[in-house]
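A short worksheet on the structure shown next.
Every protein chain but one is kept in place in this view of the complex.
Take a look at chain A:
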Amino acid sequence: MSQPNDISFQNISFQYPQGDEWALKDVSFHIEENEWVAIIGHNGSGKSTIAKLMNGLLTPQSGRIHIKGLEVNEENIWEVRKKVGMVFQNPDNQFVGTTVIDDIAFGLENHGVQRDEMLKRMKYSLEAVKMEGYENHEPHNLSGGQKQRVAIASVLAIEPDIIILDEATAMLDPIGRNSIMETVDHVRSERDVSVVTITHDLNEVLFADRVIVMNDGEVWKEGTPREIFNLHKELGEIGLDTPFVTQLSNSLKSEGIVLNQEPLTHKELMDELWTFYSRT
């Protein structure tokens, strides 16, 4: 490989030992350095399976996975886990330490980081997620969103090249979700890191550079959020929704009101609407 991608899946097929169907069927895709990719798909379409394959929590029956040019196998697994940080859905069940600082320490200890270095990394990762001053708080005194921010801080402290968020915001309210997404966005502006978000939240998809749509264990489509949401009808057929803004502009279209560009966000919609209004 000349220019190694951050993540590459080559013809991956995977079946759970107890499962009777293939969870993933011949899945291939690449994620580039510094890219933000959203993976969407109906329940059971294989999104979490992909995430767990990325850091060797599961091993595929066939195909190869490379992380930063490193093949994911028995031998490289600890190297890979240093490069891939993962945040799961339930904030409680990934909080290992008795306090915030201990939780961040857990990952650092696992990777054999020296104590002085730990202190440095703890400081900036707590700053990055705006949780300074919470060092000695215990998990049961934190809100779900705060726990999730700590989980992100723990991941940042490892200085990974790739951050995977597997429905990490699913248990949060809209404000909590937004603040997590902004945190990730902020981190990305400070250092090189690729982000993979797995989500059912359409607003979260809009943060991504690219979207991979999964359907029944297969890659159904890849494209920018705009390209994907333009396929509203097909998306509907595989059980996926489109954002309100896209729905509205489609309804407008069927009424004969054609906007210049398919809007994605509220702001774009507003702009389109007033320019449309002043044109007519």
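Just so we're on the same page, contacts are C-beta pairs under 8 Å (C-beta built on N, C-alpha and C of every residue); 3 or more make two chains touch, one makes a residue touch a chain; residues count from 1.
As a convention for this text, contacts and distances are computed from a predicted model.
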Among "Cytochrome P450", "Energy-coupling factor transporter transmembrane protein EcfT", "FAD-dependent oxidoreductase" or "Quinoprotein dehydrogenase-associated SoxYZ-like carrier", UniProt-listed name of the chain not shown: "Energy-coupling factor transporter transmembrane protein EcfT"
Residue, one of A:W22, A:F88 or A:F207, that touches the chain absent here: A:F88
Candidate in contact with the missing chain, chosen from A:Q18, A:N43, A:Q114 or A:S254: A:Q114
Chain not shown, touching residues in chain A: 52, 55, 57, 78, 81-82, 86, 88, 90, 92-99, 101-102, 105-115, 118, 138-140, 154, 158
